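To start, I am sharing the structure in question, which I have written as structure tokens.
After this line comes subunit A, so read on.
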Amino acid sequence: MEQGPLLKVENLSKAFGGVQAVLNVSFALKKGDILGIIGPNGSGKTTLANLTTGFVKPDRGTVRFKARDITGAPPHKIANLGLTRTFQVMRPYHSLSAYKNLIVPLNSPRVRQTRGGKLGDTDAVAIDILEEIGFERDARVPYKIAGSLPLGYLKRLELGRCFALNPEVIICDEIFSGLSMSEITSMIPLLERIQMDGVTLVMIEHRLRELFRLADRVIVMNFGQKIAEGIPLEVMEDPEVKKAYLGRERA
Partner candidate 1 sequence: MVDETRRKKRLDRSIKVRTEGLYALSSWTEMLYLILPRALLIVGLLTLPLLLDMYWQRVLCAAGIYALLALGFDLLAEYVGLVCLGGAFFIGSGGYISGLLNAHLGWSALFCIPIATLGGAIFSTLVLIPALRLRGIYFAIISFMFPMFARYIIIALSIFGGTEGISALGTLPNVWTEIYLILVVVIIALFAIRRLVNEDIGLILRGIKDNDQAVKASGINITSYKIKAVFIASLLGSFGGAYLSHLYGWLGISLFAMDFSILPIAASVMGGMGTLAGPVLGAFALTPLSEALRGFGQLRVVIYCFILIGFIVYKPEGLLNYFQRKYHQFELWETV
Partner candidate 2 sequence: MRAKRLQVIVIMGIATFFMSGLNAVEVRAEKKGEPIVVGAPVPRASAYGQNGERGMILAAEEINAAGGVKVNGVMRPLKLEIIDTRDEEPGVPTSAVLRAIEKLILQKDSDVIVGGPCMSECGMAAMDLYARYKIVDIVSIGCYTPSWDQKVAKNPEKYKYSFRASGSVKWYIKEALDLLSNINSKYGFNKLFVSIDDSLMCRKAAGIVEKLAKKSGWDIVGRDKHPIGTTDYSSALTDCKKSGAQVMFMWAYSPETSILLKQWADMEIPALPIGFIGAAEDPGFWKATNGKCAYSVVTLSETGNVPSEATSRSMDFYNSFKKRWDVPPRSTGCVSAYEALYVLKDAVERAGSLEDDALIQALEKTNLPTVRGTVRFDKNHQIVYGYDPKQSVLGCWVQWQNGKRVQIFPSVAATAGIKMPPWLK
């Protein structure tokens, strides 16, 4: 049976001062999808993520999550419904050890509910999650101070922070950026596994080749507007998209 979309965004717009960061963007997300959002720098991708997850209030438009209007709701409420995100700029709680970073989401109302109000030993739960996300327990990586971890682990930690929340949707904001090829290669199966666990992913990315291996569908943005949507390779043939990307390269 056909289900309604999990996340439905309609006509979102936001202007900062005189700059129209996002204009009339709509998209829908089905459960189990991996949706890619691409576009040149400054095309409004991160703002779109901010608008969807409640960090910035839209000027116009609506966001519906599981048929519920969450437009303008505070971020923590949206997160508790199961829609969360990673951040482009990695800022872990650097004075804490890695697993302690997960204590924060584990204390959220959502986790408490899904685990029946009983958390037990949160530290143990946190370490389990980290191991799942690729922290070698034997090498004592989960116990290291977050500030001292290499970027690859930080990205995983960020993902783990979202994953600990038992989310239905994770919006990943440039999770590949700054990573080496081999790091990305090891990250892709992880994302796939997360998706298999029933988490729907939205990936905001610059690295097109890697994204296309994962994504079912992509949205292309330029100057705050959606210019194309479809199957990855087909979208790239779209003249608008070519113009947006090639035009930039020529400049």
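Selection rule, in plain terms: all candidates are chains of the complex that A comes from, given by their letters.
We take it that a contact is a pair of C-beta atoms (placed from the backbone, for glycine too) under 8 Å apart; a residue touches a chain by one contact, two chains touch by 3 or more; residues count from 1.
Only a predicted model underlies this, so the values are computations on that prediction, with no experimental measurement involved.
Here subunit A touches, in this complex, candidate 1 (chosen among 1 or 2). The residues of subunit A lying in touch with candidate 1 in their complex are 53, 55, 74-77, 79-80, 84-87, 91-96, 100-101, 103-111, 122, 158, 161-162, 164-165.
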